[in-house]
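This report refers to the structure that appears directly beneath it.
Note that this complex is displayed minus one protein chain, with the remaining chains in position.
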Amino acid sequence: QDLAPLNSDTEADRIDWTQLQSKFGDVPAAPAGTRLGGVSKTLTNQYWRSVGEGYANAAQKAGVEVVYQAAQSEGDQLGQLSITETMISQGFNALLLSPQTDSNLQPAMESAMAKSIPVVNVNDAVIPSARNYVGNVQRDNGVKVAEWFIANRPDGGKVAVIEGQAGVYAAGQRTRGFTETITKDPKFQVVASVPGNWDRQVAYDSAANILQQHPDLIGFYANNDGMALGIVEAVKAAGKQEQVAVFGTDGIPDAYASVKAGELKGTVDSFPVLTGEVAVEVALRLLGGQSLPRVVVTPQALITADTVEKYSVTGDDLRAVLAVQTAK
Amino acid sequence: MSDERPRLRLAGISKSFGPVHALSDVNMTVRRGSVHGLLGENGAGKSTLLKILSGVIEPGAGTIEVDGVPITGRGPVAARRAGIAMIHQELQHVPNLSVAQNMFLGRPLTTAAGTLVTRRRQEDAAARALAPLDAAIDPKAPIRTLKVAQRQIVEIARALMEDCRILAMDEPTSSLTPAEFDRLAVLIADLAGRGVSVIYVSHKMDEVFRVCDQATILRDGRVVADVGMAETNEAGVVARMVGRELVAAEFHSFSRPEVVMSVAGLSRGGAVRNVSFDLHRGEVLGISGLVGAGRTELLRLIAGVDHPDAGTVTIDGKPLPLGNPRTAIAAGLGLLPEERKREGIVAGRSIRSDIALSSMGRFTSAGLIDFPALSAESLRLMQDLNLRPLDITRPIGKFSGGNQQKAIIGRWVAAGARILLFDEPTRGIDIGAKAEIYALIERIAAEGRSIIVVSSELPEILRVADRVLVMREGEVAGILPRTGLSEEAVVRLAVPQSGTERPLTAASAPEDISHANR
Amino acid sequence: MQTVEAKSASRLRLTAGLRDAGTLFGLLVIVVVFSSLTPTFLTSANMLNILQQSAINACVALGMTLVIISGGIDLSVGPTAAIAAVAAATLMAAGVPIPLAVLAALLIGAAAGAFNGALVAFGGLQPFIVTLGTLSLYRAIALIYTGGNPIFGIPPEFRALFTGSVGGIPNPVNIVAVLSLAIWIVLNKTPLGEYFLAVGGNEEASHIAGVPVRRVKIAAYVFSGALAATAGLILVGRLGAADPTLGNLWELDAIAAAAIGGASLMGGKGSVVGTLIGAVILGSLRNGLTLLNVQAFYQLLATGIIILVAMLIDRATRGRE
Partner (left out) sequence: MQTVEAKSASRLRLTAGLRDAGTLFGLLVIVVVFSSLTPTFLTSANMLNILQQSAINACVALGMTLVIISGGIDLSVGPTAAIAAVAAATLMAAGVPIPLAVLAALLIGAAAGAFNGALVAFGGLQPFIVTLGTLSLYRAIALIYTGGNPIFGIPPEFRALFTGSVGGIPNPVNIVAVLSLAIWIVLNKTPLGEYFLAVGGNEEASHIAGVPVRRVKIAAYVFSGALAATAGLILVGRLGAADPTLGNLWELDAIAAAAIGGASLMGGKGSVVGTLIGAVILGSLRNGLTLLNVQAFYQLLATGIIILVAMLIDRATRGRE
């Protein structure tokens, strides 16, 4: 109760994921029969399935059970709350929550606290009363793409943003990060910033319209990869592949494939599998009685044709690559 | 009985709707070329029997044979294949489709390959079928723009068009004038002459005696008699139908000259033109006229259902704001609409709710409905109106048509209306109930209330009215006092003057017929 | 006469009972299946849990039932709840007394409903398309008003109203129980209820019979709006925040609850008890599937199948009417 409302992007009490081991030592062994409950936004998005994969990997390694549930569709706020409450009533030892909105899991959060069940808020929407958060800095997703443009398009030009669902925290932060960073360079103009509702088709149509209005556009930033892949098709249909650079967010496998094929210029990977693994690690540390900083930052990286091979690895190899990157 | 195979044999037909035995072990035989009456009071089971015959509902038990061959298969299509055509009591149309489309619904005229509808051919054929009945009906008009009577004519024409062996007609003339019945009678005689058997249901005894040669009489779902029309008379038939004494009404004495309502210059479109008249306390004013003369529209204007273009209505000296049924009801008016099913009842609600619909305020205390009082009043009214079955919770849609009509009259009695506007009040109502309604009208008038009765049945108008207002093409053709009132006088006023006859439609033109015959 | 009355009264009760019996039977089947699959399901704690989780949908569905009965539909319930919720939250955060803020929220909900109703009744527009339009419009208002950010700073006394319980029953359940009783009375015991049923059953006949058709239609939407606002307040109380995206997809759940409970989308038919059972069916479904740890895709599958099966059971039990 004494905690200030959490802002995961600016919270001062934070630590990078790579430092957990050095500062807090090994992950404490979990007692037999430990059960973790994960609740995510939706499974219709590859991103959240990958997070679940991370949960499963880490749980298996630690010899604990993890149950992973999700709402039936993105935006189903009450459904997600019901699922979470029901899980609490089943006696899980710790919860890993990725809420639909900042507030919709608050009662679950409170009843978990009342029962002293540790809760880890994993990525995206931020529960203000959350004691522990694992995830990346949403704003940086947009910042990284903006920085690419400033570095690689010295002449500047017109760019556009295709946003996620109106009113969603991650979408707002990503868009703001991109827009605020790129407009610091007066040579760039953000000529359009319109909703794509996380939907490939809507993004495609919006991109086609924007290209109609601004034939000299040089780039798109999309709040997620599904929309970015739709935009790529619109750009291809307009025959402007050379001129227009398209960036997405999330780093789903399809985006990697597209980057390799030279279609998508890049995506900001926030390494969902790793994020899931770190979240489980954090939960186990909390169960082991460790007192961790409030925010554990997971990595993100801009994936372009130059770097795609480097990041196309998994497991410990990927951890190694990312650890090096963070150290820099 | 003749030894030739009967055209139609119904054996042991039974049908129950829940606890109601609509039909019990009905046997009926119809000869080839016979016009066979099916008679009985409201709710006797006539419509149910004909619906079973035409495959619309399935019998609980029993068999149907046409020319000695049992009908195989179910549903309306099987019945039609067996040569049975039917005119339904409750007009069933698709409002947005044209007259022709409705007439050919379910068996469209198509191109040779059967893929496309040939609308033009349908319209021509429809016009030809309509011509002998009412040439003014445009086969292309959406049927919702037609008045009830015209729709009934369409229904008749549709059935006549079919190449059938048995034609069942369930109250085909309930909305028609005597003149139109005359035309229908000719067609029926012609059909019978060609060997078609006709089953004819009507509450109008004069019609029955004119067209029928045989009749089966039902009471409470059972056959009570099979009679040859030649061997009986109206009183004999009615006695068997009713099984009790008919109510005899005293003609009310109407003397008070006090005007309760005065209508001045009321107009709407071409339907009602500059209509003015006065209505007195305790008066029964009959309104007569041909189909489409504007009577229904006039009542709707007074009752606030439609907005007039011009004109005023004054009640007890106070002008009545027009165009809102609630102000009209508050001023003491009540409309019994012409189309019971569409404008009258809320089919799914209990008859109690329907009776109380316009007088909820009366049964409400502290914001809540006083259901015991409401039930008692509904029950009292139902008994008063001889409504059957006497079950206040039964959905009104499940009552027979005649009983539904009585319920709506009950609604206005409950609402304490002082001026009642009855549009075809006895349409589809049996002879016993009719007498009761006449008695009711007398009683209401004697209580000092006033009634306007629109009716296409001249004898009815002559029977109940103190004065008769005759409408012609939307205008008041004249108002006749009771003294010296006669059918001839009314008809003379109602019929348009020569030279202003109705326009002909395409169908009746010679070249079109020849074109169609090719 | 006394006996006739008594008989028909008892038959009335029986019919009403039979109508909802089909729905109840569907619920029983679901309860039996789930409790045989997981022992947790039938614990009293879990039952309370289900009721609590169904409360918000039930509240919205009550209003939806009135609208559906009167021949309309209200797709805008979610955004209506959102507007009311963010308004109340802003007021309370600004120090306005709780009762005043609640009243304001209810009035806003009622006004949103009245706007829908007026477009339907006076504009002569189809309810589906009107409320599809206001679904966007009201959501936009909520988002613009808040800039898309949830409003925190809800006073603890307000939250206590909705997180507390009386006699072991969570307050949201108590509130919805009281509201259900009120709506049941409105529908079954007042002229307005008769009018809802009459207008939905036959609008033209009702008009001729002097029923104030337009006002009745508007009233249905006003109830729906105010009840949606109530649901929004309950949620704010539970969440401790008012999110402008709150109420997403509520319309589908509410319509499903009403329809499972026997309301006909053609109007003129529906029951308060049926709708409540419908809401509990949907709540049990979600709860049971989560207890069984059914994965999201299969939950979706099960939801679809169970809605269809519940309707078929209901249909079979009730018979063709």
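Quick notes on this one:
As written, the chains take the letters A, B and C, and residue 1 is the first residue of each chain.
The rule is simple: a residue touches a chain if its C-beta (ideal position, glycine included) is under 8 Å from a C-beta of that chain, and two chains touch if they have at least 3 such contacts.
None of these values were measured; they are calculated from a predicted model.
Touched by the hidden chain within the whole complex are the displayed chains A, B, C.
Contact with the chain that does not appear here is found for just one residue of A:199, A:250 or A:277, A:199. Although one chain is not displayed, its contacts with chain A can still be listed: residues 43-46, 49, 72, 163, 166-167, 191-195, 199-201, 204-206, 208-210, 212-213, 226, 229-230, 233, 237, 254, 257.
Taking the complete complex into account, residues 119, 123-126, 128-130, 132-141, 143-144, 148, 252, 255-256, 259-260, 264-266, 297-298, 300-301, 303-305, 307-308, 311-312, 315, 320 of chain C touch the chain not shown. Contact between chain B and the absent chain runs through residues 54, 56, 75-77, 80, 86, 88, 92-97, 101-102, 105-108, 110, 115-117, 138, 140-141, 503-506, 509.
Everything that follows uses one rule, which is that only the chains that are shown with their structure count from here on.
Contacts between chains trace an open chain of neighbours here, each touching only the next in line.
Taking the mean of all protein C-alpha atoms as the reference point, the chain centroid lying nearest to it belongs to C. One finds 72 Å separating the Cα centroids of chain A and chain B. Within chain C, not a single residue touches two or more of the remaining chains. Contact with two or more other chains is made by no residue of chain B.
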